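Sharing a structure, written as structure tokens. Questions coming.
Just one protein chain is left out here, and the rest sit where they should.
The block that comes next holds subunit A.
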Amino acid sequence: MTIYNREAFLDHLSERLGTPRHQVDKEPFIHRNQLPEETLADLSSDELLDLAKSTSEALHVTFQVTDQTALPAVLDEYLKRIGAGQLILPTEPDQVADYNLQGWIDTVAKERTVKYWDPKADRDTNLTTSQDSMVAIGFGDYLLAESGTITVPTTPGQGRAFNFLPTHYLSIVKRSHILPRSTQVTKIYDDKIKSGELVTSNINYISGPSNSGDIEMVLIVGVHGPLDMTYVVVNDR
């Protein structure tokens, strides 16, 4: 935890700029306009859902909406579509209880290998488990309507690589957590980080499967991250 060469470096910049250091607090920074906050801010809950669906589908995401009672059936159907292979789940007991999924997990575990991102395991174990998993089912924090984005802060129970190493990926998110744009969710995270409510090293905004246009500009879906993505929005009111 060291900072090297700072003073000479910053003094040089200050000299080039022709202004002394430590002036920033004297001039409050007020954005010239509020477009980031205002854009799409007036959409109703139904409009947000419709927009989230259409933008997600344009990104090759399979988008489903379900009531909580039908969630297990939706997940069963999804796993059938994916086929055989190990499933990895996060260790997030509160979320599992929230979506009432423990019974479903117990049943699935009888039919296929179910593993967890384990906060007590070491790095290599969690990475190997994720790499060996055909499919991950994780919890999304928010869904952004404008861009078809799910957001996922890293937690001890759902690590970074959980979102990237498995071949297929499904994210469950609450309908009440659909927000218009990245501006709203970034403000939430910024506030929570500053207040100490959110302690994380990493926040992923994920918009559909990984892709590339690096070879002759031909769109390739599925490069280093999951080959496909499914979002399941659960009605929670």
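Structural remarks
Methods note: contacts are C-beta pairs under 8 Å (C-beta built on N, C-alpha and C of every residue); 3 or more make two chains touch, one makes a residue touch a chain; residues count from 1.
The working rule: contacts and distances are computed from a predicted model.
According to its UniProt record, the chain left out of view corresponds to "Iron-sulfur cluster binding protein" among "Glutamate/aspartate import permease protein GltK", "4Fe-4S ferredoxin-type domain-containing protein", "Iron-sulfur cluster binding protein" or "Pimeloyl-CoA dehydrogenase small subunit".
The hidden chain makes contact, of the residues A:Tyr99, A:Tyr189 or A:Tyr231, with A:Tyr189. In the full complex, subunit A touches the omitted chain through residues 1-6, 8-14, 16-19, 21-24, 29, 31-33, 35-36, 39, 55, 59, 117-119, 121-123, 126-128, 131, 144, 146-149, 154-156, 159-161, 163-165, 181-183, 186-187, 189-190, 193-194, 199-218, 220, 222-226.
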